[in-house]
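One structure coming up, written as structure tokens, with questions to follow.
A single protein chain has been removed from this complex, and every other one stays in its place.
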Amino acid sequence: MQLGMIGLGRMGANMVRRLLKGGHECVVFDMSPKAVAELVTEKAVGAGSLAEFTKALSKPRAVWLMVPAGVVDKTIADLLPHLEAGDILIDGGNSYYVDDIRRATELKPKSIHYVDVGTSGGVWGLERGYCMMVGGEPDTVKRLEPIFATLAPGLGDIARTPGREKLGGTAEQGWLHCGPNGAGHFVKMVHNGIEYGVMAAYAEGMAVLKAANIGKKGHTVDAETTPLRDPEHYQYDLNLPDIAELWRRGSVIASWLLDLQASALIKDPDLSKFGGRVSDSGEGRWTIKAAIDEGVPAHVLSSALYERFSSRGEADFADKLLSAMRYEFGGHIEKKAGS
Amino acid sequence: MQLGMIGLGRMGANMVRRLLKGGHECVVFDMSPKAVAELVTEKAVGAGSLAEFTKALSKPRAVWLMVPAGVVDKTIADLLPHLEAGDILIDGGNSYYVDDIRRATELKPKSIHYVDVGTSGGVWGLERGYCMMVGGEPDTVKRLEPIFATLAPGLGDIARTPGREKLGGTAEQGWLHCGPNGAGHFVKMVHNGIEYGVMAAYAEGMAVLKAANIGKKGHTVDAETTPLRDPEHYQYDLNLPDIAELWRRGSVIASWLLDLQASALIKDPDLSKFGGRVSDSGEGRWTIKAAIDEGVPAHVLSSALYERFSSRGEADFADKLLSAMRYEFGGHIEKKAGS
Amino acid sequence: MQLGMIGLGRMGANMVRRLLKGGHECVVFDMSPKAVAELVTEKAVGAGSLAEFTKALSKPRAVWLMVPAGVVDKTIADLLPHLEAGDILIDGGNSYYVDDIRRATELKPKSIHYVDVGTSGGVWGLERGYCMMVGGEPDTVKRLEPIFATLAPGLGDIARTPGREKLGGTAEQGWLHCGPNGAGHFVKMVHNGIEYGVMAAYAEGMAVLKAANIGKKGHTVDAETTPLRDPEHYQYDLNLPDIAELWRRGSVIASWLLDLQASALIKDPDLSKFGGRVSDSGEGRWTIKAAIDEGVPAHVLSSALYERFSSRGEADFADKLLSAMRYEFGGHIEKKAGS
Partner (left out) sequence: MQLGMIGLGRMGANMVRRLLKGGHECVVFDMSPKAVAELVTEKAVGAGSLAEFTKALSKPRAVWLMVPAGVVDKTIADLLPHLEAGDILIDGGNSYYVDDIRRATELKPKSIHYVDVGTSGGVWGLERGYCMMVGGEPDTVKRLEPIFATLAPGLGDIARTPGREKLGGTAEQGWLHCGPNGAGHFVKMVHNGIEYGVMAAYAEGMAVLKAANIGKKGHTVDAETTPLRDPEHYQYDLNLPDIAELWRRGSVIASWLLDLQASALIKDPDLSKFGGRVSDSGEGRWTIKAAIDEGVPAHVLSSALYERFSSRGEADFADKLLSAMRYEFGGHIEKKAGS
């Protein structure tokens, strides 16, 4: 079928490529004419403006937005005058699901159908396919099924879950209509929340392995440093690239994130090109807010988020206050780094 | 080569089966004659006593213990009179690595070589192969290489990590000599620590999905209950079996543990046959102790462990004390369950 | 000065009493005529309706609302027709500060001055005085100073902070103009967030003391139970009421919350009359949301909140999923309570 794509960054451009390869027709627009031109060479229909873009699409239109969460509302506002009743507007970016609920409500009186799609797969999606979590009205989602089917990974060579053959559904194709508006981004939000937690679990464990030779290092003996009681228990120089590789093979914690670690560690076992300032991009935060609203304990997901905050120095004032209290009650002078 | 196996539970018996299938000769012993008899029908050499067992093995012997961590020391004590200089003793169970260090030191004067093997793979190992983390002297581990090669999963159809072809080594076969005595169980310990963390990340996230319809439920309005500000944001009845399946397909959090969730949820979407009392078996605890000795922050791994404690009611006294304090300062009467 | 009080529950009634005792004039209203009548016997001016209430107040009026957070907006709506430009409306309950910002904005066009007051002190306030955190315009807050001065504890016999004599201000009287609208409830919100964390720290520590005799108890020996390696290290039957009392005397962790624990434990050392279902009342949740918006790590405050969720069984589904995964990968059958 035909799809219009607005936003030709890494994700949007590759989605267009996957759709073209799957036999779909794509009309594309981006603020950067160069991005448009590049996809035109790959058989997409290019547009120089939103007006041109919408004109090139047959009605009812299906328009997919793949732009940063921060500019979705503006893009919709710019696009709206060019849309008509019956058109479908898809937000495939990382919007907060609460915004989806609002947008769907705002667009409803105009009979424009809003669909939210949470997309996982990152830079690997072109090759592996995109895992898509979809929210919207059943009929609208149904109309887009050919698009989702092409973008999704499909069954591939991943083993079938026993019992799934009786259930059917699209989940094992790699896309799912999760529920009404916002449900797609809600599920994607929690997906990312889990992702933070899983990543942190590996990172902490790997750090424990990395420090397994701490018994070989001399320790300062003073009242401010806890001595290691059994240095003979920490004499291991472990090979992290090999261990990550090992665990990919038959262990309980084999995963795609572990594959990535094996790949990163083989290139640079000390990860010396990274400074350790870890960004977080919204979904992790929103997951915690949802957990709190729901009254669901989320120790692990929260800790994973806070570790990212701390990695960027955001714990500094709290830490200073701890040192200040210690100074007040015990006269403890703070130890300097490296001392 | 020839291997003696003591302990024919689920793990030990299946390891023998995999070795026999791989062309090795296995002498087997278990406290239960029935377990021995069963493997004899599958071509293992059975032994009725430790004396018979050691006699059936050619020297220098290689003896693999696959018994509960709590009886390893006793088994070694019973076995020791029958062993000779040059024999190899392998502990393939879930021992604390600190015990490995001690045992290796105790056996050294007798020239008995101790090897510790952490094994992941559970009930799936027979089919998938066992992921093995090995600690011991290089020469001893080398002698056992044929055994490890057969038990391990091998390359299989798991994609090769880019760059691994230049590195070689056994890690991508699914077994690794991690370092001196204790290193195998140390790495396995951290593996399980990570496992707890990863499992908890999924569990918390799934619980957030499960409760996404909380806005549909009426809330008690009283001073003891926090009202939900935006019930319209929590109106989703999400299909967890489908979502677990979906994420297996191209998402960032695809993993073997997710495969297992998809499988569990398809059988019983509400998991109603589980009460939610989660055991922990030592490695998670020891990982935290190591993290603390090393001074490595382990928020996520600790939280995952404590959630298991809480699931078994271990937080009860602390919770009562919280209620008691609330009663003292605010006259808050505790709310009853279901009220 | 004169103050009108709406809401004569535990808090509101006692505040009126403290104001009357301090020589102020109070006009009072409550949905329950009985509550009004009771205070009339103590020299308050009672009102049978909001109209009567506002009529009894001299202009510009000062009206203090001490009603549950959930009915503040409704109460304001009912009251508004009876108010005039220049009147002051004070919300002394546990409102979310975001609502304060909204309300102040809504009331501004009517020239009604909104003041938010976070109040700590609970049932002890009548005697000890109320610690008040105030948000609003400087002039408005200034007009209310006599009220705050009476309600607050004052210097009392609490030692003066060195250096405070040069700074002046009202903080050491026990009330503070924290900033513009919402600032009072924001500071109170974080106060309660801290309160949860401090309470949890004591509760966890006390639970560790309580279980210090665990080495005396027999342990099940099975693969699902981690054996205690050193039972001889856990042979202490500690006297918790005495320890709480002890720490009140010269220890670093002396505090009012510890006083309350000492009091609760002396009455009932096993706290057997509490079931351990701990409520949370909003501020702890909002504190975490603020921390997340600000990017400030809040491991402790979050954990304290989640422990309360868990105490009410809210972790159940996550725990079941953990058991389900364990069953899938290891065939682990869940242990029953008490087994």
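Quick notes on this structure:
The chains carry the letters A, B and C, assigned in the order they are written, with residues numbered from 1 in each.
Just so it is clear, a contact is a pair of C-beta atoms (placed from the backbone, for glycine too) under 8 Å apart; a residue touches a chain by one contact, two chains touch by 3 or more.
This structure is a prediction, so every number in the text was calculated from the model and none was measured.
Hidden chain, full complex: it touches shown chains A, B, C.
Among the residues C:H82, C:R143 or C:R248, only C:R248 touches the chain that is left out of the figure. Residue-wise, the contact with the chain that is not shown comes from A:M199, picked out of A:M199, A:A254, A:I288 or A:L301. Only one of the listed residues, C:A44, C:I147, C:A298 or C:A318, touches the absent chain: C:A298. Touch with the chain that is not drawn comes from one residue among A:M31, A:A51, A:L167 or A:M325, which is A:M325. The omitted chain makes contact with just one of the residues A:R18, A:R61, A:R164 or A:H299: A:H299. Where chain B meets the omitted chain, the residues involved are 252, 285, 288-289, 292-293, 295-299, 302-303, 305-307, 309-310, 312, 314-315, 318, 329.
The omitted chain makes contact with chain C at the following residues, 97-98, 101, 120-122, 125, 128-131, 133, 152-154, 156-159, 161-164, 167, 169, 171-176, 178-180, 182-183, 186-187, 190-191, 193-198, 200-202, 204-205, 207-209, 211-212, 214, 226, 228-230, 232-239, 241-243, 245-259, 262-263, 266-267, 287, 290-291, 293-301, 303-304, 306-307.
One chain is missing from the display, and on chain A it is touched by residues 10, 68-70, 96, 122-124, 199-200, 202-204, 206-207, 210-211, 221-227, 229, 256-257, 260-261, 263-265, 268, 271, 274-282, 285, 299, 303, 307-308, 310-313, 315-332, 334-337.
By definition in this document, only the chains that are shown with their structure count from here on.
Two copies of one sequence, chain B and chain C, touch each other mainly through matching residues, since over half of the numbers at the interface are common to both. Taking only C-alpha atoms, you rotate chain A by 180 degrees to land it on chain B; that is to the nearest 5.
Annotation: 37 Å between the Cα-based centres of chain A and chain C. Distance between chain centres (mean CA atoms), chain A to chain B: 29 Å. Residues of chain A in contact with two or more other chains: 252, 293, 295-299, 303, 306-307.
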